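Here the complex is missing a single protein chain, while all its other protein chains stay put.
We call the chains A and B, going by the order they appear; numbering starts again at 1 in every chain.
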Amino acid sequence: MNDIELQQLAHRQQISDVLISYCNALDKMDLTAIEALFTDDCFVDYGPGKLFQSRGAAALAKSLERMWRWSRTSHHLSNIQIEFVDTISASAVSYVHAWHERPDGTTATILGQYHDELIHEDRGWRIARRRMVMNGCDAGFTVDINPFERIAPPDDWIAPDID
Amino acid sequence: MNDIELQQLAHRQQISDVLISYCNALDKMDLTAIEALFTDDCFVDYGPGKLFQSRGAAALAKSLERMWRWSRTSHHLSNIQIEFVDTISASAVSYVHAWHERPDGTTATILGQYHDELIHEDRGWRIARRRMVMNGCDAGFTVDINPFERIAPPDDWIAPDID
Partner (left out) sequence: MNDIELQQLAHRQQISDVLISYCNALDKMDLTAIEALFTDDCFVDYGPGKLFQSRGAAALAKSLERMWRWSRTSHHLSNIQIEFVDTISASAVSYVHAWHERPDGTTATILGQYHDELIHEDRGWRIARRRMVMNGCDAGFTVDINPFERIAPPDDWIAPDID
């Protein structure tokens, strides 16, 4: 293994750490910690509508105050894949299983993906651009998140006789 | 750390990437991408029944066309553990939380494990053998997947008085 590959192993760990820190900080509603995970001029796009798009880390943190409308949340991150553009920029895709509970006890679950671009600043890796897409959700989740697009079946596809 | 340990760290990352790519490609229904993750002569066993066992990457990809019967899916991979047999073969166990939605809006969730054998080919790590087992599922999931076997309690075990 050469030095670049070795360095990338360390950077993968650091990037994973940033992505996980977002989830844990969101469940804790530590918006100061979340603000520090993004570049100052980041752009974050959870879905159509001004409420779900933010420019700048400070505006994002402010915007995420909306998460207090839930009484409890739990964001489970998996399927982390990272690709390096060069030594100071990378892209990442990760999956999130996000559970939310309202004060009245009803819940909403979304299964989605974060598509991120990260930049290595002096203080470490930061998210410069995040786009969320939704694989699916339960009936309780009604926020308009960008849908994840599947490849459609060929015209001659016939559904198999299984449940 | 010696060179073998170092190489294994890199290979763990590459193998994890293959396992995750399967999930993401399945949710996208990118069957061409899935075919490329397996050895040409792979054997995949999701459960009893000819429909759920495939020999060869091409046959597997063809078989997975059945997943189009779902309108949306989300496969969340975790608990990845990898053991090396030698420098070009490894075994892996991973957990999957797989959510499926039918066109009528009803859903089916399975919690299972992939037990894999992987081979390092010139083009990278590929899955040569996959057996899926099921830890559990919800009432909506009715496919006959291989059950995961727990160790049974001793004969003198008494259930505790808790819920």
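In this text, a residue touches a chain if its C-beta (ideal position, glycine included) is under 8 Å from a C-beta of that chain, and two chains touch if they have at least 3 such contacts.
Being a predicted model, the structure only gives us computed values, none of them experimental.
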Would you mind spotting which of B:S78, B:S91 or B:N146 touches the chain that isn't drawn?
-> B:S78
Spell out the interface residues on chain A facing the chain that's missing from view.
-> 3, 6-7, 9-10, 13, 17, 20-21, 23-24, 27-31, 51, 65-66, 68-69, 72-78, 97, 99, 101, 105, 107, 142-143
Chain B residues touching the chain left out here are 1, 5-6, 9, 12, 76, 78-81, 93, 95, 97, 111-112, 135-136, 138-139, 148-153, 157, 159-160, 162-163
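The working rule: only the chains that are shown with their structure count from here on.
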Which whole number of Å gives the spacing of the CA centres of chain A and chain B?
-> 23
